[in-house]
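Every protein chain of the complex appears in place save one, which is left out.
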Amino acid sequence: MNGLLNISPVYASILVVMLPFFGFLMQAVLGKKSNSGNIGLATIILSVCVSFFAVFLPVWNGAPLTERMHWFTVGGKPFYVGVMLNNLTVLMQLIVGIIALPVHIYSRAYMRNDPGIHRYWMFLSFFCFAMLGLTISTSLLQLYVFWELVGFASYLLIGFWFTKESAVQANKKAFIINRIGDIGFLIGIALVYTHCGTVDLGELFGPQGVFLPAVNADGSWLTLAGLAFFLGAMAKSAQFPLHVWLPDAMEGPTSVSSLIHAATMVAAGVFLLCTIFPLFNETVLLTIAIIGCITALSAAIFALGQYDIKKILAFSTISQLGFMMVGVGIGSWDTAMFHLATHAFFKCLLFLAAGAVIHEMAHFKATHQLDIDPQDLRNMGGLRRYLPTTFVCMTIASLALAGFPLTTGYLSKDSIVVQAFEWGFHLGGIYLLIPTTLAAVSLLTAFYIGRLLFKTFFGKFKFAEKLQKGELHDAPIAMTGPMIFLAACCLFPTCSFHPFDYHQSWLLGGFHVKTAFAAVAEMHSAVPLVLTLGALAAWGVGWRWYVAKRYPLSKNNRWVRFATRQGYFNEFYQLLFVKGTEQLSRGVYAFDHYVVDGLTRTFSAATRRLSVAAHWFDRHMVDGLVNLIAGTTYYVGHLVRHVQNGQLQSYLGFALTVVVLGILYLIIK
Amino acid sequence: MITLTHFLLVSACIFCIGLYAVLAKRNAIMILVGIELMINASILNFVAFSRYDKTNYGGQIFALFAIVLAAAAVAVGLAIILNVYRQFKTINPQNIHELKD
């Protein structure tokens, strides 16, 4: 084993990045012939192995490594491209790889027989390349390049079924909203470059992780830059109010949703904030915390009202990303990374399990030719009898999401909430609102995931009378295998051997974050207890409402409708931006049509009149004058011409006349 | 005694008649005749002035020269008229207008 480890982690990490790229190229060249996905799978397996053994193990808790080479020079300032390896980046790279691997395996079964399967594998490899490259970038510019590539891969995969109108709309929406964030990112890079003269992360933050000392007094640009970076992260991590693209992104294949829109890409925003954390000052951090809090709350509320199984999970993702943002905002970005890691596993698992359910429902629908939505919760129920493995996996993931003890979710979520409370107590007053909201949101989380679980797997199957024996069954091993693997990863031993104390986690131990607030001992026991009990209560209510059929609210309840329609955000955006743009363009069109074109037309008419007049003048005056002169000359010549009649006598007569006249003149003179 | 003025007036009259013939006649021979008249008028002037030039006799001498020249002119002129007639089948100068543009 040690022989393998002899290669430098830097080159190993480059290999990790380039392997999927190689797979992408291979599949792009092979085209339709490469629809088995073996190439993509092989490259990602190799990539993960290298990532774990040759990169993660040597670097973790070791000295950070940076290798860079000159890329280009602008105005005397060199730009570098390279690899930066520290605890944060290698962890992120490993997470991406480990999540991507089961998704690849799962996809082999899930996407089988899809007509565009070769494109799917190509895009998936491309995404892995971009995401793995993003994690280890050494400069902000390089990071930005991969950031864009990731966004582009996401765009391609959301619109994978491009014949579906809604998928096309969704990928357009995602692309446009990500553009807003990218502008923020770019402005941030520009600001940093302007003030620090470098975008190299190593130079900016140094080995100690403190921001360049050059920037001290005036922090206004720093605030601006921080907010700009946060805007980028907001769009990528679907933070309120730029979250609208993520629920629509569920139009892509479920496996893609699990990899890109749940576990990895959306976490890139959080990863970015963690990477450049020393850049943020108090104002920006507070903004991040507030936005994260609002996102967590609003998304949790919207998740309550959804019927589409994937949309619930999407809002859940947004909500959890809000948690991570709060983690960053309160200054303990280590907890955010921790939650990111655990969340990646259980959210990926939730999606894969949901995919398995949808897979079966779609088969059922096709067999019986029903006109139902296979993703709609209302068409499910009682599935635990038919899909026991899926049920178990989903339950574990739900427990993790809801933050029950013995799961990773319990540890990571509690770490955030506890830190938030400590932060709140440290600042006091109104700041306590944020941790309180977070606590409430985690109860809501428990409730909506309980609702999903109960409506899907408990109760009675809606079409039970049509169901033939053995028709609904567990997915093949290619799909359940990855799910079981992920479910195992959702349990506490993955990150800590102590099931209740997140401080024992090796993951948190890898980051040395000094928080400004003091630890409050009581919170470490009170918060988990309250949250667990609350979650239990929430599940109890869910059981009572959805399984025992004692649903107290009417369907047309205003709040239910509000949540179902996702807070009317899409409608609001439609009204504000789409209709606004339409109105604006209509106005501009009218202005263009009547004022600009009118002016032009007036000018052209005037010009035409003028030219007619000029033509007339030219024809009758100028030409007339010339013709008059010519005519006069011609006429005079015509008259005089008679003199030259060739008759000698006439010539003589004329000559004599002149002589006589001359003599007369002499006489008279 | 006939004064010089008498001769001059007569020669002027003859000259102008000759001039009229040259200008107005429609016959080349008559034009030639007109020229002869004009030459005669000038000869008359020569001899009239010759009275006052006893030493040189220039007037009479050149009168004789003029007569010889007139004879030569008539000879050549008639030859030319003959050729013109051969060329144009007419001796009316109005019908001979090759010079017309």
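The chains carry the letters A and B, assigned in the order they are written, with residues numbered from 1 in each.
Assume contacts are C-beta pairs under 8 Å (C-beta built on N, C-alpha and C of every residue); 3 or more make two chains touch, one makes a residue touch a chain.
One rule holds in what follows: contacts and distances are computed from a predicted model.
Chain not shown in the complex: UniProt lists it as "NADH-quinone oxidoreductase subunit J", one of "NADH-quinone oxidoreductase subunit J", "Thiamine ABC transporter substrate-binding protein", "Aromatic-ring-hydroxylating dioxygenase, alpha subunit" or "N-acetylglucosamine transport system permease protein". Chain B meets the missing chain through residues 1-2, 4-10, 12-21, 23-27, 29-30, 32-34, 36-37, 40, 43-44, 47-48, 50-57, 59-61, 63-65, 67-76, 78-83, 85-86, 89-92.
Although one chain is hidden here, its contacts on chain A can still be listed: residues 649, 653, 656-657, 660, 663-664, 667.
Going forward, only the chains that are shown with their structure count from here on.
With centres defined as mean CA coordinates, chain B is found 124 Å away from chain A. Taken in their complex, chain B has these residues touching chain A: 19, 22-24, 31, 93-94, 96-101. Those residues of chain A lying in contact with chain B across their complex are 641, 644-649, 652-653, 656.
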